[in-house]
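Note that this complex is displayed minus one protein chain, with the remaining chains in position.
Chains here go by letter, A, B and C, matching the order in which they are written, and residues are numbered from 1 within each.
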Amino acid sequence: MVSITSDPIDVSSALTLLQSDQAGAIDFFLGMVRDNTQQRSVDHLEYEAYDRMAISEMRKIVEQAREQWTILKCVVVHRKGTLRVGEIAVLIGVSTPHRADSFDACRYIIDTIKQTVPIWKKEVFTDGETWVNAHP
Amino acid sequence: MVSITSDPIDVSSALTLLQSDQAGAIDFFLGMVRDNTQQRSVDHLEYEAYDRMAISEMRKIVEQAREQWTILKCVVVHRKGTLRVGEIAVLIGVSTPHRADSFDACRYIIDTIKQTVPIWKKEVFTDGETWVNAHP
Amino acid sequence: MNTQISVLLFGITRDLTGQSAVTLPLTEGARVSDLLESIHAQFPDLARIRSMMVAVNGEYAEPDLALSSSDEVALIPPVSGG
Partner (left out) sequence: MNTQISVLLFGITRDLTGQSAVTLPLTEGARVSDLLESIHAQFPDLARIRSMMVAVNGEYAEPDLALSSSDEVALIPPVSGG
């Protein structure tokens, strides 16, 4: 299940979606909003998504992961809008029969999301703002 | 925080313990009770721990992880007693500034727990039972 | 016959242009690279963004892909999700 939401991300609901009697392992990765980046103090983040394409790119990544590892269930939820320090920006959850697959697949999915999915993050500092990776 | 419990493991409480304004990443590993092992159908598991030593060995593992990676907070909870299919047997949670550390540390902790911590699992099948790794 | 094509803008491209979409003339047989060139001519600031991609109908598009006025086109500046 792949989604983009403006609401806070709930780990318990994701866990319910990942449950499977065949699952021996679940790995969750949470990307969190932290209070600083390169020594600058972050006030909040603004996430913007090209929803249609972001969903389709995330689905492709999950399919690529399913081709490489034995995955029972997979949840990817990305937040958009204004996020405060301590909030969850992205959740990846993978349930698998064996533990190595859960780590490898989860890591592949988050690493690849950061490379290809059309979602943009603006860091709003106490003294300015920057579109991450893109500022000229 | 390292603990052994007879009660169901709650992911939301663990998440609260891992929160930190400096955290950019949280990785959770959940070891789940699955319904089969080597094609035999599992009815339930019995976990037994040498509590005192298990706690002290798990603390050592967390310290070893802290020496290798930049970790903000770490939670390790192992269940004991009777566990049904679909229940969480162990939870490892690690919050870190950067994501690679969260995966590496979490994986190190679960891999090492399985090698050194005095906790024993008996698989109770529909047609027999086995102490995992130890049956002569 | 000249038609028009609308281009969706996100993130830094929306901030730099002050618009969430721009409409540009589309000449017969125009390709992605032609469209990028006319956007850069109209908004020189956008030319300063490294590795700008273009998506057509929700998929990353190569520079030589031919465009039609019914395509959904978007500029994709460097992504930063996660």
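Methods note: a residue touches a chain if its C-beta (ideal position, glycine included) is under 8 Å from a C-beta of that chain, and two chains touch if they have at least 3 such contacts.
Being a predicted model, the structure only gives us computed values, none of them experimental.
Student: Counting contacts across the entire complex, name the shown chains the missing chain touches.
Tutor: B
Student: Consider the whole complex, including the chain that is not shown, and state which of B:Thr5, B:Gln19, B:Ser41 or B:Ser56 touches that chain.
Tutor: Considering the complete complex, B:Ser56 is the one touching the chain left out.
Student: Mind pulling the chain B residues that touch the left-out chain?
Tutor: Residues touching the hidden chain, for chain B, are 31, 47-50, 52-54, 56, 78, 89-90, 110, 113-122, 131-136.
Note that in this section only the chains that are shown with their structure count from here on.
Student: Which chain has its Cα centroid closest to the overall Cα centroid?
Tutor: So the chain sitting closest to the middle is A.
Student: Cα centroid separation between chain A and chain B, in whole Å?
Tutor: Here the centre of chain B sits 23 Å away from the centre of chain A.
Student: At what distance in angstrom does the C-alpha mean of chain C lie from that of chain A?
Tutor: Inter-chain centre distance comes to 26 Å.
Student: Measure off the straight-line distance from the CA centroid of chain B to the CA centroid of chain C, and report it in whole Å.
Tutor: About 49 Å separates the centre of chain B from that of chain C.
Student: Pull out every residue in chain B that's touching 2 or more other chains.
Tutor: Not one residue of chain B touches more than one other chain, so the list is empty.
Student: Where does chain C touch two or more other chains at once, residue-wise?
Tutor: Within chain C, no residue contacts more than one other chain.
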